[in-house]
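All protein chains but one are shown in place.
Let's turn to chain A:
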């Protein structure tokens, strides 16, 4: 239930940070020209909202009803979508070169959306080591954060687990993109994933993005090579150039380290616990 506690913290953070301390401000000169707005006018009582539509008396009410429905829907009720491949990259390090992807898409309105997420990685000439797909219902819960719930299906090497997912993602104060997801598998094991990134504009088109991901597990899951507690951390630094907003090649560096028992599982399987790689890739969306 560490996961839930974190979610609550994440949700509370933006509220706290929305204040700006003005205790230091100079309010010496309050004698500016006051507006002509007169507070003496009473609020009064508005008339009841009419239940009729004026134009129905002059035009075919059915035609008016159709036009009214369309007009209201066009006033903020339209459906949009975005399909983003945040990372599609080639990884070069010690050992075989690899590839990875991470993406997310959504379709819906301002508040309620259907979202999909996918990520995975593999080695060239080897197998698809890890892949997952999530299907989520996403709901805006405040100006910056979405609550998401749904399912995750793993593919690739090892057992293909299914999970229930609950998570939160959004824009934290200081423009950090953050996310937290808790997973509960059909076998009963629980996991937590935390992510954060920041887009530092160097110029209008050249953007340096530090990113971090941290995974925890509530228990040992030997068949997945995951130990209880902190299981791995990944840090990345990617420099992209937005030829267009929706088309940006990048280069970068990435470091990952398996932790604790997870590292032991890896070493026992003959793998290294940490890896550093240079990456080259593409961020694209439509």
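Keep this in mind: a residue touches a chain if its C-beta (ideal position, glycine included) is under 8 Å from a C-beta of that chain, and two chains touch if they have at least 3 such contacts; residues count from 1.
In this section, contacts and distances are computed from a predicted model.
The listed options are "Response regulator transcription factor", "CopA family copper-resistance protein", "Carbon-monoxide dehydrogenase medium subunit" or "M50 family metallopeptidase", and the UniProt record of the chain not shown names that protein "CopA family copper-resistance protein". Of the listed residues A:55, A:92 or A:280, the one in contact with the hidden chain in the full complex is A:55. Of A:137, A:241 or A:285, it is A:285 that touches the chain left out of the display.
Although one chain is not shown, part of chain A still touches it, namely residues 15, 17-38, 41-50, 53-55, 58-60, 63-64, 66-78, 80, 82, 110-111, 140-144, 171, 173-175, 200-204, 208, 245, 285.
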